[in-house]
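Below is one structure, written out as structure tokens; the observations come after it.
With one protein chain removed, the remaining protein chains of the complex are shown where they sit.
In order of appearance the chains are A and B, and numbering begins at 1 in each one.
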Amino acid sequence: MKRRTFNKILGAGLLAGVAPTIIRSASAADPFGVGFIYVGPVEDFGWTHAHDVGRKAIEAEFGDKVKTTYVESVKEGPDSERVIAELANKGNKLIFTTSFGFMNPTLKVAQRFPDVKFEHATGYKRADNVATYNIRFYEGRYVQGVIAGHLSKSGIVGYIGSVPIPEVVMGMNAFILGMRSVNPNARMKIVWVNAWYDPGKEGDSAKALIDQGADVIAQHTDSGAPLQVCEQRGVVGFGQASDMASLAPKAQLTASVDFWNPYYVRRTKEAMEGTWKSTDTWGGFNSGMLVMAPYANMTPEAEAAGKAAEADISSGKTVIFQGPIKDQSGAEKVPAGTALDDGAIAGMNWLADGIDGQIPS
Amino acid sequence: MLRLEPRGAYSRWWTYASPVLAMALTVVTSAIIFSILGKDPLESLYVFLVAPLVSSSGLPELFVKAAPLILIGVGLSLGFRANVWNIGAEGQYTLGAVFAGGLALAYPDAPALLLIPAMIVLGCVGGMVWAAIPAYLRTHWNANEILTSLMLTYVAQLLLIYLVTGPWRDPEGYGFPQTALFSMNATAPILVDGTRVHLGVLVALLAGILGWVVLTRSVIGFQLRVLGQAPRAARFAGFSQNRLIWLSLLTGGGLAGVAGMFEVAGPVGQLTPQISPGYGFTAIIVAFLGRLHPIGVIFGGLILALSYLGGETAQIDLGMPNAVTGIFQGVLLFFLLACDVLILYRLRLPRRAAGGA
Partner (left out) sequence: MDQVLVVSFILSVMTASTPLLLAATGELVTEKAGVLNLGVEGMMLVGAIVGFAAMVHTGSATLGVLCAMLAGMAMALIFGILTLTFLANQVATGLALTIFGTGLSALVGSGYVGTAVPPLPKLDIPGLSGLPFLGPILFGQDALVYLSIAAVFAVAWFLRRSHRGLILRAIGDSHDAAHAIGYPVILIRYLATLFGGAMAGLAGAYMSLAYSTSWAENMTAGRGWIALALVVFATWRPGWLLVGAYLFGGIMYLSLYVQGLGIALPSQLVSALPYVATILVLVLISRDRTKIRLNAPACLGRPFHAAG
């Protein structure tokens, strides 16, 4: 072909190749970019879904002044580092990394992008531009335990555990403490699914626990399968991370709902105004980040006790991990008159008395 | 009906053209899938296939992602040639990471010059140990290596979870299921400043070249090829089938183990429950894409790494679901297998001669 034609085609090709980047950088100047990286899909009805609700709250609050981007189902590990870096590269100034496994990748990327602010959920490492945040889920577990104590006839609760980490362990301990505050002989049976989301195994675990006499089921896994089994078997249970009543209208008593909205909106405002600082936030009932789903399927007495427990924890009247507390072997872990501090709670790796099951030491 | 007529011999031209045709067909199919998903096909293809390369960290990241795929793929390609189907590379990768990681945790202050090579060796050993089990079961008990090696991947993953949740858990890690971060001495050295390109990338490329040399120029390589193509001839020639089975599985396992070592000593930096996004299985596609030829595997690994990076970019830029990557890879493999028929057979349109064919 003629040289002129070739040059035209080459020019057009180069322009077409470069065009997307030109167009993108023109519009990047204005809205404040907020990025999110999720470990699961946004419709998972649980953990990730709640974060996405928070993201939409930011959009609702700030309208055109922000532009949010999210990437879902990112596996923890080396890939996440690349995705976080991409989000920072694309001009996002505040990035939420919503799973524990993103901790080290977040820190590595934060070093390369000192002007970008990072918020890491459920982690424990911070930097000048990396903050951490979490919810005191165990407060909700205590309330669930109180309700279970009133309702359980067999006195046995079946608890479906995901992975034996402190967050799960403290939830189990808080539950049994709440339950025993009503029924001192209550017991808990545990099954570890070794995953956060596995409906098949979760459902089977619920069946196994019910087969072994539990008539209340609690879970620290993310699917609705255990509640569905409860519905079929005529027992009751608690939902996890979001209100699962639509899945099991006759079985769900209440659920611990993650409510990230107030924290997300506040931090975005601070980042936009330049007042953002690296902090560690661990919010419970009184911060508005933890909410219990509407109570259902229970006696008025249980409902009143649950609500009272919520109020007492929120006001500080009830301190959950206050001694005396014994562990499974009978040894006293928390002496009478003392209470565990946040550090001891965050590293909890022992099971309280009343729990049948074990965690690796 | 289209008929297939044997050529009588391998077509050299189609041996190289078939993967190219398969890739072209895959690109077209992907464009169609993107349209169905409601995205502009040309823009989507650009974002998926080109954008990752032109972005600032694109090319180095491509090699970082491709390194484990190439390492495992080279090992698998040698075994598949001999009709030894090692499907358990994922588990061998995990065991290699575990062995190497264990050393890194036990001796964090040993000098890097000693520690890194020792970790490589241990990673290789770990993978070989895990591959030795299906090898033994196949040669002594006649158990199908596909199923045994695959079942072992589940066991390996559970072993990893057990170790990082229990005995090897970081005591300062607030009880989370992970080991301590590996020390600087135990971290794979970075070869290109400002990128994540580490020693493993170089090792992967070297493995490809070495694998090519072994396959084409050594007696063992010759025996592997004959065993795959003409098992009876191999038996008549006295090639020990058992020895070749052991060799195939141990090579595949050893290389997968080294891949595991470099991933945890490099990009990951510790042992956690998620050290592989399925490299052991994707490497099977890489091996086929590379025509079971170690040099081809290098290219196959780069192409598949591109599909991973493209999937991430497509999510960020176009909001595409991340399962698109898996579809692309599966479709690619299908077309590869279909186009391969053209190597041995030619397509013939039905004859319209009188009397019918």
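In this section, a residue touches a chain if its C-beta (ideal position, glycine included) is under 8 Å from a C-beta of that chain, and two chains touch if they have at least 3 such contacts.
Only a predicted model underlies this, so the values are computations on that prediction, with no experimental measurement involved.
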| item | value |
| --- | --- |
| Among A:D30, A:D211, A:D280 or A:E301, the residue in touch with the chain that has been omitted | A:D211 |
| Absent-chain contact - pick from B:V27, B:L71, B:L247 or B:I285 | B:I285 |
| Candidate in contact with the missing chain, chosen from B:V47, B:L69 or B:I87 | B:I87 |
| Residue of B:S56, B:N144, B:S218 or B:N242 touching the missing chain in the full complex | B:N144 |
| Where the unshown chain meets chain B, residue by residue | 4, 6, 80, 85, 87, 137, 141-144, 146-148, 150-152, 154-155, 158-159, 161-162, 165-166, 281, 284-285, 288, 321-327, 329-331, 333-334, 337-338, 340-341, 344-345 |
| Touching residues on chain A - with respect to the absent chain | 40-41, 43-46, 49, 73, 158, 164, 189-194, 197-205, 207-213, 223-225, 228, 232-233, 246-247, 356-358, 360 |
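We take it that only the chains that are shown with their structure count from here on.
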| item | value |
| --- | --- |
| Whole-Å separation of chain centres (CA-atom averages), chain A against chain B | 34 |
| In the complex, chain B residues that touch chain A | 43, 46, 50-51, 54-57, 61, 64, 158, 161-162, 165-167, 169, 174-177, 181, 196, 263, 266-270, 272-277, 308-309, 312-313, 315-316, 322 |
| Complex contacts: residues of chain A adjacent to chain B | 17, 20, 69, 71-79, 81-83, 85-87, 89-90, 100-101, 104, 124, 163-166, 169, 194, 346-349, 360-361 |
